[in-house]
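A single structure is presented below for examination.
Missing here is one protein chain; the remaining ones are kept as they sit in the complex.
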Amino acid sequence: MHFEFDQTTQEYLTRVQDFLDAEIYPAEAELDRQLAEDPQRWERQPVLRQLQESARSRGLWNLFLTGDGGAGLTNLQYAPLAELSGRSPKLAPAAMNCNAPDSGNMELLRDFGTAEQKEKWLKPLLDGRIRSTFCMTEPEVASSDATNVTTSIERDGNEYVINGRKWWSSGAMSAEAKIFILMGKTDPQAERHRQQSMILIPRETPGVKIERALSVFGYDDRDHGGHAEISFTNVRVPAANIIKGEGEGFAIAQARLGPGRIHHCMRVLGMAERTLEIMTKRAREREAFGHPLAKQGVVRQWVAESRITIESLRLLVLKTAWLMDRYGNKKAHTEIQAIKIAVPREIQVVVDRGIQLLGGAGLSQDTPLAELYAQVRGLRLADGPDEVHLSSLGRAQLRPA
Amino acid sequence: MHFEFDQTTQEYLTRVQDFLDAEIYPAEAELDRQLAEDPQRWERQPVLRQLQESARSRGLWNLFLTGDGGAGLTNLQYAPLAELSGRSPKLAPAAMNCNAPDSGNMELLRDFGTAEQKEKWLKPLLDGRIRSTFCMTEPEVASSDATNVTTSIERDGNEYVINGRKWWSSGAMSAEAKIFILMGKTDPQAERHRQQSMILIPRETPGVKIERALSVFGYDDRDHGGHAEISFTNVRVPAANIIKGEGEGFAIAQARLGPGRIHHCMRVLGMAERTLEIMTKRAREREAFGHPLAKQGVVRQWVAESRITIESLRLLVLKTAWLMDRYGNKKAHTEIQAIKIAVPREIQVVVDRGIQLLGGAGLSQDTPLAELYAQVRGLRLADGPDEVHLSSLGRAQLRPA
Amino acid sequence: MHFEFDQTTQEYLTRVQDFLDAEIYPAEAELDRQLAEDPQRWERQPVLRQLQESARSRGLWNLFLTGDGGAGLTNLQYAPLAELSGRSPKLAPAAMNCNAPDSGNMELLRDFGTAEQKEKWLKPLLDGRIRSTFCMTEPEVASSDATNVTTSIERDGNEYVINGRKWWSSGAMSAEAKIFILMGKTDPQAERHRQQSMILIPRETPGVKIERALSVFGYDDRDHGGHAEISFTNVRVPAANIIKGEGEGFAIAQARLGPGRIHHCMRVLGMAERTLEIMTKRAREREAFGHPLAKQGVVRQWVAESRITIESLRLLVLKTAWLMDRYGNKKAHTEIQAIKIAVPREIQVVVDRGIQLLGGAGLSQDTPLAELYAQVRGLRLADGPDEVHLSSLGRAQLRPA
Partner (left out) sequence: MHFEFDQTTQEYLTRVQDFLDAEIYPAEAELDRQLAEDPQRWERQPVLRQLQESARSRGLWNLFLTGDGGAGLTNLQYAPLAELSGRSPKLAPAAMNCNAPDSGNMELLRDFGTAEQKEKWLKPLLDGRIRSTFCMTEPEVASSDATNVTTSIERDGNEYVINGRKWWSSGAMSAEAKIFILMGKTDPQAERHRQQSMILIPRETPGVKIERALSVFGYDDRDHGGHAEISFTNVRVPAANIIKGEGEGFAIAQARLGPGRIHHCMRVLGMAERTLEIMTKRAREREAFGHPLAKQGVVRQWVAESRITIESLRLLVLKTAWLMDRYGNKKAHTEIQAIKIAVPREIQVVVDRGIQLLGGAGLSQDTPLAELYAQVRGLRLADGPDEVHLSSLGRAQLRPA
């Protein structure tokens, strides 16, 4: 057991940090300006496209993709880079083509796609030419229970016909999201976890309708294409668009989740570090009742508690990444659930402390804190609420050894 | 000691409940529609103006104003009505002309204004013809410490000259906010709590500039005129615009806070009840893993805990109102601080549970929960952060008897 | 609605306070001395017997007993007296013959006993000549589920035969506990809540065996007769010893709980006030890092938070008492559950803060804090764990109106 990053990781850490310092942080204000300019525009802003060019030329592209086709990093090597990118969550992950849901979709296509599917969709995604969305959650049912899925995928000759309604399809408000990966039921009579399949639906297919944008707290998340509600009415796609095969949907979904949770959790830790930076800076500069805030007991406690939380959870995420690399996702199941539950929930508290310290500036657009809060809070629901995972983790622990 | 509302209160409760059921709730969707129609408009929407007419004709107008000039209710009688209005916080308080910051400003003018000031500003406010704002907090200093105020009010002949910058001036984005009550320093050398004064500044005075709107989480709060940052540059007003006299600012501010905290806290409890209604409805209707959510242990706990929190805090607020009625604000100091700290903080947890139960719908515009959360969260900072009040309350408790 | 105690209550408060100041507090050290003298003795110590004489002569005897036979106080009138007695929980309740489980047992006999049962057992209990125990909980089953009771009560001619094992029979280590009220099953086939009955078993009946004493966090609670495990082997009592009738056990148990919870909760609030006194005294006297502890932010927060908790929960208990007086126990069901859950749990936190502030003295025999903690903690399990009540309260709230 030891706790130092290997040399490859350390080199990448330096390079990503350089990129943040030289280009990302300075671009944050410009992004806000461009977003404000045209409140109807959901596509990538020019500043992001420039940063993507730069990241590519710096060799900081598709780092998330372990194994073939990416930068060749392991989950453990990529994890601290994901954390760094979380310090500027609107720009850094997307600049390096490592942002959700595209990263998960690329992994999925890499692992389960046919050669043709890869050629048609994975390649332009890896290239950053298009974007994608993942259509899983439905408005009318508790979607954390996969058997609740109501969207149907029915075989009709050489085609599949899709009917249903999805929401929280992130990125889909942007016209750049050219391909939708949809989870639906091909066989409602099959065994519980064999009813579901995944299928590829090009955005422009007739019957696909972007109904509206959803907000998270008051944010539209236009920087990454928002969150859409989408209806699918007699949408027809070629039978070849099925991913891996009928009945494989649940298994694919499970496989997709492991690395995604590492990414999400590490980015959230980056958000926490950014929050701490903002807090400590403010606490040193602002005075109340005759002393800088940094001298007040409660502020010291907040900062200390936040540091403890971040340090212990980071180790848990890193160990999870290591377990996945070494023994595969299945053996890391307990840990993957643990971080999915603990990281957003505990960091929500850290960011809430940040808001409290900053006061009005924390609530407003003058700091990233309120928006970070909204993102972190949302993650306690994405991929299923904490409680579903707690229950499942507890059940597993209670099983006789 | 007994725990039943008197007959007057019970009658008003029925009438306000009728108003909610018959007019307010049905108007909520229309308000959202009107707000969406013109995203640049900060003034009262037509639907609100109609509800104001209706409230007035129902005799549900200015209920908040104890003593002369209002409905003649005590704080204890008004408190449960404020709670009811909190169930629809964007419409009900404003419909009944009981919304912050106007209600506090009216009390202030009633208690400390000259006859002329009352005639000119209080009357149209009581009438709902104009609105007002309160300019206290400053962006550059920790404003919970009143000695930090940097805005200057300098006497110059028959005028005062105001220079400074304020933010979180709620309601001020609306052109209807015709009068600003500003806190500034007339004598920075005076004793700690005699440096500050309050002065009336008409909106249209030269040198007053509305700089920008602030958001709370992602919300602009256009329904009640938003929150403005305002600069004051060599703003000149007649000397008669000073309120009560030079050096009275701190004392006036303290006096203003008592009833306002009752109002805020009771409305927050109304928000909590609304949240619980939404939670219980959803829990009965939605199924996961073969059962309605209402059968899950954790959901039952959430609902039970929320009920306990609401019941105990409501009693504390009501007792505070009773103390104020009976012994005056000073004797209720401990309790006023206690509710200011406890109610928003504990109800923040209740609303967070609501969001967690509702999932994506809780985060989005499909339920009022996320916006309620933002409002409740903001109250932990308005009028000073929890920590300042905790410290003050603790210090008082630690004093030898 | 108003929040002042009536005159009767205020007079009693003065008298009980005088008793505490003049006799109870000064006797605390003597009790400890007498307890230390003979570690095998479970009976009332001489100092307590003297205080009982004094309380009786002061007219502070059996105050808990509402209606006939007691002091004629309502639950609301008695509640603040119970709180006062909780400030010295080892002496004050017992001195006034208001201590559990005797008080609940007396209520039970008063409400459900036959004339003969009252003559034989209630009278000497009211007189303080004997003590009693309540045999409900069983070691081998989750006793919060009344259907789990395994102790059998079988009719055999003019007698009942009891077989089973009970524990946490408080007071039973003392030979003064002459009468046991036992819950058992007369008809395991009956409807869920009609299987149980209660029966009176004199201590000296053959087959009754006191097996051992149980400790609560290392404390034996000898001051009030400890907690016994008791076996019942073919114990025969006259048929006339059944209370109210076969199948009435569950209903009697429910009826017994209401007032007992008021008593427990108010005493716990008294323990909290005692804790706060100890905390504030220490915080003013002790210095660390150049300042008295009272100047440290975290200490102020602890004291402030404790004050808020106590004030809000006290109101909830008082309202519950009022509801019981006015509308009966059934209408107060939600509130009775709420206080049973919230008061011990929240006051556990208050006492834990006290221990943390006092440091080593808080952990040890030098302050009452650690022992108070053990008592409060135990109440989260007595009469069923928090979770059973939370679930039940939540279920009721989730029912359609």
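The chains carry the letters A, B and C, assigned in the order they are written, with residues numbered from 1 in each.
By our rule, a contact is a pair of C-beta atoms (placed from the backbone, for glycine too) under 8 Å apart; a residue touches a chain by one contact, two chains touch by 3 or more.
Not measured: the values here are computed from a predicted model.
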item	value
In the full complex, displayed partners of the excluded chain	A, B, C
Residue of C:38, C:119, C:211 or C:287 in touch with the missing chain, whole complex considered	C:287
Absent-chain contact - pick from A:129, A:155, A:284 or A:330	A:284
Given B:301, B:320 or B:337, the one touching the chain that is not displayed	B:301
Contact set of chain A toward the excluded chain (per top definition)	1-6, 9, 76, 276, 280, 283-284, 294, 297, 299-305, 307-308, 311-313, 315-316, 318-319, 322-323, 326, 334-335, 337-338, 341-342, 387, 389-391, 393-395, 397-398, 400
Residues from chain B at the interface with the omitted partner, ascending	296-298, 301
Touch list for chain C against the chain that is not drawn	39, 137, 139, 141-145, 148, 167-168, 214-220, 227, 286-289, 293, 296, 298, 355-356, 359-366, 370-371, 373-374, 377-378, 380-381, 385-388, 391
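Keep this in mind: only the chains that are shown with their structure count from here on.
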item	value
Centroid spacing, where centroids are CA-atom means, of chain A and chain C in whole angstrom	53
Centre-to-centre distance between chain C and chain B (centres being mean Cα positions), rounded to whole Å	43
Residues of chain C touching at least two other chains	297, 301
